[in-house]
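Excluded from the complex is one protein chain; the other protein chains are retained at their positions.
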Amino acid sequence: MKEGFEDSYIVEGKMALPYSYFAGRVGSTFLTTLRDKKKIMGVKCNTCNKVFVPPRQTCERCMEDIRDNWVELKNTGTVTNFTVVRYEDKHMPKKVPYVLAMIHLDGADTPMTHIIEGVKPEKVKIGMRVEAVFADEDTNTIMNIDHFKPVTEKIEVRERADAGGTGAKTYTGEQPETKKGGKPAMSKKVIITAALSGAATMKNQIDSVPYEPKEFAEEAARCYKAGASMVHIHAREENGMPTHDVARIKATHDAIKEKTPELIVNLSSAVGMGKTPEQRITQILEIKPEMASLNTNTMNFSIVDRKTGKIFIDFIFENTFTMLQDFGKGMEENGIKPEVEVYDMGGLDNWKIVAKQGIFSKPYNFNFVWGVAGGMAFRPDLFMVLKNALPEDANYTTCGVGLDEFPAINMSCLSGGHMRVGLEDNIKLPNGELAKGSFELVEWATRICEILGKEIATPDEAREIMGIKK
Amino acid sequence: MAKKKKNRNVAIVGVGQTQYSSHREDVNQPEMIHEAVRLALADAGITIDDVDAIVHGNMELFEMIHQPDLWHVLGTGGYGKDSFRITTGGTTGATLACAADNLVASEMYDVVMTVGFEKLQEGHTTGGITNMADPLWSRQLQTGALTGSTGYKMEKEFGEERANRAAMMYRIIMDKHACLNHNSHRSFGLDFDQMDELMENSPRLVGDLRLIHMCSQSDGCCVVIFASEKKAKKMAKPPVWVRDHITVHREETFNIFGFDENYPVPMTHRFAAEQLFARNGIDSPVDYFDVFEMYDPSGWWGADWMREFFLFENDEHLKLIEEKEIMIDGKMPINPSGGVTAANPIGATALVRVAEAALQVRGDAGGHQIPGDVNHALASGFGGTMWTVLMMLERELSW
Partner (left out) sequence: MSDQFGIKVEEIFDTMEERFRPEGAEGVDASYGYDIQGVGKWKLTVKDGQMKIEEANDLGDCVAVTITDADTFVGVNIGQVDAMKAFNSGKFKVDGDLGALGQTAKMFTKFVSGKKEMTVGDFIQDMFATLEERFQPKNVEGLDVTITYDIQGDGGGCWTATIKDGTCVLKEERIEKPTVRLEVGAADWVDVMLGKVDAMTLLSAGKAAIEGDSSLALKLGEIFSKYIAPGEMAEPEQELVRLKKVISVDHRFATGPVMGKFLQGLKNKKIIANKCPKCGRLQLPPREVCAICRVRVPGVVEVGPKGHITINDIAYYSSPDPLTGETRETPYGSINILLDGCKGNETFWHLLRRDQIFEVEESWNEKKGTRVRPVWAENRIGSIKDILYFEIDK
């Protein structure tokens, strides 16, 4: 001990002071309405038109008396910011860890602080929709709202039956020649494919991308309901990594077929980065889906920053002539219809060369892929060049990465081809909002049919068009 | 002590007060504050945009709100403005006024708004005051802020009868003033013929300090706006000039009570008054001032402290009381507002003294306006165990 401080010691004590808080008329109205009517009320400043919640007697900026301008707000809102409280203290309103968030209630202009429950802290995101859960016990405080929970948004699918309600479905006359795309028999109905997952779309980008077989089945069912006849899938591990594990892929395939037997399931022979040729084809030959992808050329397949050109992941997607030949043979021998993936004109030519062996059965089915870093970007004239280079008895569909998706499928639909959408290729709607799932992208594809006066093919009609023998 | 250096003159240009009351359940703190803010802005004929800075104050621990100035912005209008919080115990309100005067005189700001408030019903006044004392020593003995020692001293010096009558007379005069002031929290309608009855029946608190003598516990807010000479002269109402102010502190004095003329207890009130009047060349404060708004926590203290503030030696202060010269129409009117026994929202109380003194100078005190001109006014603040603030206000810029 420091000299001279021998007599210094610590006395423990306690201070306990009672106090009360008068909420006032405005505050009391807010609290009793919360308690008795389960409604959240705000007040509006008629000068700056801001709606404040919790309410206040005065607009702090305009200095206007706003106490009587009550506005009823929704019990739902959007998270504008949040933090996770992890340290324990007796003053904490909830058991840690809990999420403290700023919530912008629908109808209000100021965010309100509250707690979010019913979701793991790591799943909370800015922009998340939440709704108030009212407390059973009355405390006459803001804790009359016990917490906010994520909105269980009812997923409503715009059904295929409604699609084209004013268009092709009721159009009974003969298709005008100009709309027939030159190949009336094959282009009359449009096949919509939903690519549910891909290998690289992850839940941290969009929560509705499926990992579990059950999730695949549910999403596939919604897509079917919206108008898709076929789903294209890359099965995933629990942690989201793409897998070549036959059991997992089969479980995913079967779950989809069990829930929606009508659907055509199209498996990927690419699977994901770094898989061996054997891993890629074995699963297909064992599971024997109705259709599978067949890739046509070895190419760069990289992940880059499209704005700056910076390379994040450099990857060579290996598809040798031998693989094209062997995979193609294996599929045809097992009654699996190949979907020939065309990333550029060379790929189509590669196929044409190998096809000379007489491996492939008619009709042939091609998919023009746009926007892969290593492939080609969408150009309408290039699209027509590809289309015109197709052999006789060929169907074509198309898909585009990111912003290429909707222009490409429009072009395809217009020119007599089919359409592929889904979270594998693109996660945003044409208006820039995050899609609720692949099904919502399917809904938008059906709108294209609606505008162009085309009918959507049922799965059986799709099988007939694509030459799949059930 | 040298005269304070002032870069420029400062005036009080606006006053707003809520009604003082035993409880304001109908408004929360910022809402109550806002009532006074609005009144003060209207009184000054300006808007919140004209205010450059806000000085905000109340007692610590009384409402159990940490950083009250933060959530009071809703009521003060402090959004985007320089704001300061001051808390100096009972003197808080007076310190707010001194700070505002200094801020404007320094040329840092042209218009400064002071906000003093308290909602005593929301807190635990005794609990808060108890925490003023040393936790290891005085806090163990203390329960509240009362003492009968002043009464004892006066009784010893002037006799029990005279001292008690003077304190009660003082108290009744304050109540008569309170009845004229519609903002009063307490106004009983006491009359002089009740003196004997009150001296007999009002419950004793400590010694001869009785419940009737003691100040109230009030809710309320007072707002006073200060402006530079240039700005003040452009405003609609006549400015009330802040001539000078003084603050005197000393260490806590729980233990020094005892009366021996060979060892006088130094009174900060007298010390402050001596310094202030000397440097302003005022020989006889009782003749100079037209009104005195005194921080008088009880009838006993009010009566006793008159002697210190007016630098009396003998019983002149008692004579003023006995001859009712401290009444509103008397020679030396004290607390036409009714004083602290009429309303005591503690953080605002000392600012109310300044506000009321300014209203008297301006002639705008309404029902409790002193008849005749009020040219020179004095206001005091009291806090801690013995802290003093004095402020002098003038009608003309003539010193």
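Which chain is which? They are A and B, in the order written, and residues in each are numbered from 1.
Simple rule for what comes next: a residue touches a chain if its C-beta (ideal position, glycine included) is under 8 Å from a C-beta of that chain, and two chains touch if they have at least 3 such contacts.
Everything quoted here is computed from the prediction, not taken from an experiment.
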Touched by the hidden chain, restricted to displayed chains: A, B
Candidates B:7, B:47, B:106 or B:140 - the one touching the absent chain: B:140
Among B:38, B:124 or B:270, residue touching the chain not depicted: B:124
Identified contact with the non-displayed chain, of A:25, A:129, A:149 or A:203: A:25
Residues of chain A (touch criterion as defined above) contacting the omitted chain: 4-25, 27-29, 31-32, 140-141
Footprint left on chain B by the chain that the document does not show: 22, 25-26, 64, 124, 126-127, 130, 134-138, 140-141, 143-144, 146-149, 152, 156, 186, 188, 190, 194, 197-198, 200-207, 210-212, 250-251, 254-263, 265
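In this text, only the chains that are shown with their structure count from here on.
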Chain centre separation (chain A, chain B; CA means) in Å: 68
Of all residues in chain A, those that touch chain B in their complex: 11, 13, 15, 17-27, 56-58, 60-61, 63
Residue ranges of chain B in contact with chain A within the complex: 23-28, 30-32, 34, 47-48, 61, 63-64, 73-75, 77, 79, 119, 121-124, 127-128, 131, 135-136
